[in-house]
Structures are given as structure tokens and as C-alpha cells.
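With one protein chain removed, the remaining protein chains of the complex are shown where they sit.
For chain A:
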Amino acid sequence: MSQSNVQAQAQAGVKQHPISLYLKVWVLLFVLSTLSYMVDYFQLQGMLRWSLILIFMFLKAGFILAIFMHVAWERIALKLVLFLPPLAILVLIVLMAIEGDYTFINRLLSFISS
């Protein structure tokens, strides 16, 4: 049964990757998590802290998406569906950052005057 199933999957065009690929990515994610934990453990501050956090975060997210979720092997048509709409989120983040700054400055001004 299982033999015929493998053949059926192969015919359906499902790619097979060796287990070792997943183990490698797993180890990599472990290392990246440890590194981002070290950022906090050694209390790095300022731009160095923020840039390291973001770099490790995007690397981890990228490996999970590309290898574990198989996006690397999907067609461009699906990648567009997945990655075009979140661009709207970037716009939201920028707008809300501007708004947050504005609120903060207004609170400062009103608390100073009162």
C-alpha cells in the first residue's frame, strides 16, 4: 500500500526532500534563537540591539517560510498572493508610528502646560 502511495505522490508532482534538510534548518533555527536570546542576556542596547533583533527575526521567519512551509518550492503565482497583500501592513505600521509620535508629543505638551 505504502509503495503504491509513494508512486502516486511522485506522479502528482510532490517533491521529496531528505530528512537531513529539515534537521539542518532545525539546528539553524536553534542557533538563531540562541543568538537573539544572547542579545538580551548581554544587555546590548540602542541601534545594535534593535538591528540584531530584527536580523535574527527575519532570518528565522525566512527559514520557517521557505523550508518548513515549502514556499521556496511554490510557484510565483502563490508567492504573489502571500507577499503582496502584507505590503498594506507596512503602510499601516508607518502610519501608526507617525500617529504614536504625534500622540506622545501632544501628551507631553498638555502635561507641561497643566
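Heads up, the rule we're going with is that a contact is a pair of C-beta atoms (placed from the backbone, for glycine too) under 8 Å apart; a residue touches a chain by one contact, two chains touch by 3 or more; residues count from 1.
Please note the rule applied: contacts and distances are computed from a predicted model.
Undergrad: So one subunit is absent here. Using its UniProt record, which name fits best from "Glutamyl-tRNA(Gln) amidotransferase subunit A", "Cytochrome bo(3) ubiquinol oxidase subunit 3", "Cysteine desulfurase family protein" or "Nitrite reductase large subunit"?
TA: UniProt lists the chain that is not shown as "Cytochrome bo(3) ubiquinol oxidase subunit 3".
Undergrad: With the missing chain put back, which residues of chain A would touch it? List them for me.
TA: The list for chain A reads 1-3, 5-6, 8-9, 12-14, 16-17, 19, 22-23, 25-26, 29-30, 33, 36-37, 39-41, 43, 49-50, 53-54, 56-57, 60-61, 64-65, 67-70, 75-78, 80-82, 85-86, 89, 92-93, 96-97, 99-101, 103-104, 107-108, 111.
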